[in-house]
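Can you keep this structure in mind? I'll have questions shortly.
Only one protein chain is missing from this complex, and each of the others stays in its spot.
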Amino acid sequence: MQANKQDVLKRLNYIEGHLGGIRKMVEEDKYCVDILRQTYAVRKAIEKLESLLVEGHLHGCVPEGIASGNGEAIIEELVQLYNLAGNR
Amino acid sequence: MQANKQDVLKRLNYIEGHLGGIRKMVEEDKYCVDILRQTYAVRKAIEKLESLLVEGHLHGCVPEGIASGNGEAIIEELVQLYNLAGNR
Amino acid sequence: MQANKQDVLKRLNYIEGHLGGIRKMVEEDKYCVDILRQTYAVRKAIEKLESLLVEGHLHGCVPEGIASGNGEAIIEELVQLYNLAGNR
Partner (left out) sequence: MQANKQDVLKRLNYIEGHLGGIRKMVEEDKYCVDILRQTYAVRKAIEKLESLLVEGHLHGCVPEGIASGNGEAIIEELVQLYNLAGNR
C-alpha cells in the first residue's frame, strides 16, 4: 500500500467507532432517519478513505508499474477501479 | 426503527467483519488495488443497508406520520434524505 | 409534474446547451480531460434537475396520493425511485 499507513488506520478506527454507534442506535430502536444520517456519514468516510488509497496508488504504483514495463496491466486495473468506484 | 432489526444487525456484523479484514490488509501492507476492491465492497454493503432502512422508513413512519398530521415535517425529512443519499 | 415548469425547462435548456458544447469539443478532437470536465458538469446539472423533480413530487403527489387512498402504490414508487437514483 502506498498511502500513509497511519492515516489509513486512523480513518478505519473512525469508521469502526462510527459503526459501533450505529449498532447501539439500532439495538435501542432509534428513529430510522437519525440512523440513516449516521450511515450516510459512514459512507462519506469510506469514500474519503478510498480517495486516499487511490491517490497513493496513482502517485506510487502507477508510474512505477509503467516505468518497469507493466503498463498494460496497470492501466487495465485503473479502468476497473474507475468503474467499481462509480458502481458501473 | 422500522426495518427488521435482526436483518440490520446481521448486515452491520458483515460490514464490521469486512472492515476488520481491510485493517489486516493495511497492517500487512497489501497491494493498494486489492484493498480498494474490499473498500468498494464495504461501500456497496453500506448502500444496501441504507436501502433497507429507507424502505422500512417509507413503509412505516411515512404513512403513519402523514396520517397523524405530521406530513410536512416527514416530507421535509425525505427531501433531505434524498439529497444526503446522493451526496448533493 | 409538480415542480415549477419554467424552472425545469430552464435547466433542460442549460443541459442541452452544455451538451452542444461537448459535441463541438468532440468534433474538434479536444483533450479528453477537458471533455470529461464538461460531462461531469452536465451530470451534476442533471442530478440537480432530478432533485428538483423529486422535491416537487414529495411535496405534491405524495401527500395527495396518500390522502386519496393510493398510499401503497405511492410508497412503492418512492422505494423504486430511491434505488434508481443511487444506481442500486
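Labels for the chains are A, B and C, by order of writing; each one numbers its residues from 1.
Assume a residue touches a chain if its C-beta (ideal position, glycine included) is under 8 Å from a C-beta of that chain, and two chains touch if they have at least 3 such contacts.
Bear in mind that the values here come from a model prediction, so they are computed numbers and not experimental data.
Interface note for the absent chain: among A:Met25, A:Ala41 or A:Leu78, the touching residue is A:Leu78. Within the set A:Asp7, A:Asp34 or A:Glu55, the residue that contacts the chain not displayed is A:Glu55.
For chain C, the residues in touch with the chain missing from this view are 1-3, 5, 8-9, 12, 15-16, 19, 22-23, 25-27, 29-33, 35-37, 39-40, 42-44, 46-47, 49-50, 53-54, 56-57, 60-61, 77, 81, 84-85, 87.
Taking the whole complex into account, chain A touches the unshown chain at residues 47-48, 51, 54-55, 58-59, 62-63, 66-67, 71, 75, 78-79, 82-83, 85-86, 88.
One rule holds in what follows: only the chains that are shown with their structure count from here on.
Look at where the CA atoms of chain B average out and do the same for chain C: the two points lie 23 Å apart. Remark: chain A and chain B have CA centroids separated by 15 Å (rounded to whole angstrom).
Among the residues of chain C, those touching two or more other chains are numbered 88.
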